[in-house]
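The structure appears right after this line, and notes come after that.
What you see is part of a larger complex, with each chain still in position.
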């Protein structure tokens, strides 16, 4: 059935953000062979950073989770542009999760779970992925989270 | 000869830890095409963090090396579950090493060498891999090191 993932997005009342177009000399995604490689996505909506700051230093886990979730939606927005139809996703292979975090922060997995859970809500078992979750000293534009992804596609 | 790597583990008097099973919506590994992709592994043994803290701020290099070594063993434990037989490993392609490190720490390679060396001890030339070694502001559960891996397999 075509449009299965789109239907699930609708059922979940989720709308993909507008995919950020290429800035400079790097690209938001590369589709090569059976893989779709997506550049690090930020918690940006309508062209502005939606969730900024450092976990464990003024930003609580709930905000971090919202940031991770928005990164995940931006990853899918890029996949939509790349593939046309999200049903072409065979498997989400990897999420690399970079959390803007204070030296004493320890709950990176809780933050990243928001992205992981959303992927499975939307993609089903095709959304079950390998992952890293680490704490960064700082991130571009002071975003709370940056996540990149690799998909197997057909 | 089947069981070659298992025999080497025995000769080195090494026992793989119990592989941590999936928690939440991500998975410890994905086996796709000729590759095995392993999620970030932590220095966890018998369900508890064995080596915690920050390199360059209370944790010395020797402890960091023990942490890196345990991450490497946990990676192989996941590979064992995924592949059944570790002899199916064709080549360790990559280790990404994330060291929980103070701003002034500079010896990330020495820490990661413990993981790299162990892989070659166990896998021989098939264990020679590409690598990154970087310092993180913080890591999940305050572990000293997190390492993920990609293998070529048959």
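A and B label the chains in the order they appear, each numbered from 1.
In this text, contacts are C-beta pairs under 8 Å (C-beta built on N, C-alpha and C of every residue); 3 or more make two chains touch, one makes a residue touch a chain.
As the structure is a prediction and not an experimental result, all values here were calculated from the model.
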Ask   = Please state: how many copies of the shared sequence does the complete assembly contain, given 2 in place?
value = 3
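In the analysis below, only the chains that are shown with their structure count from here on.
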Ask   = Roughly how far is chain A from chain B, going centre to centre by Cα mean, in whole Å?
value = 25
Residues on chain B engaged by chain A in the complex (per definition of touch) = 24-30, 32-33, 37-40, 54, 57, 96, 98, 102-103, 136-142, 146, 148
Remark   = Counting only contacts in the complex, chain A reaches chain B at residues 34, 56, 91, 93-95, 101-109, 113, 116-117, 119-120, 127-137, 152
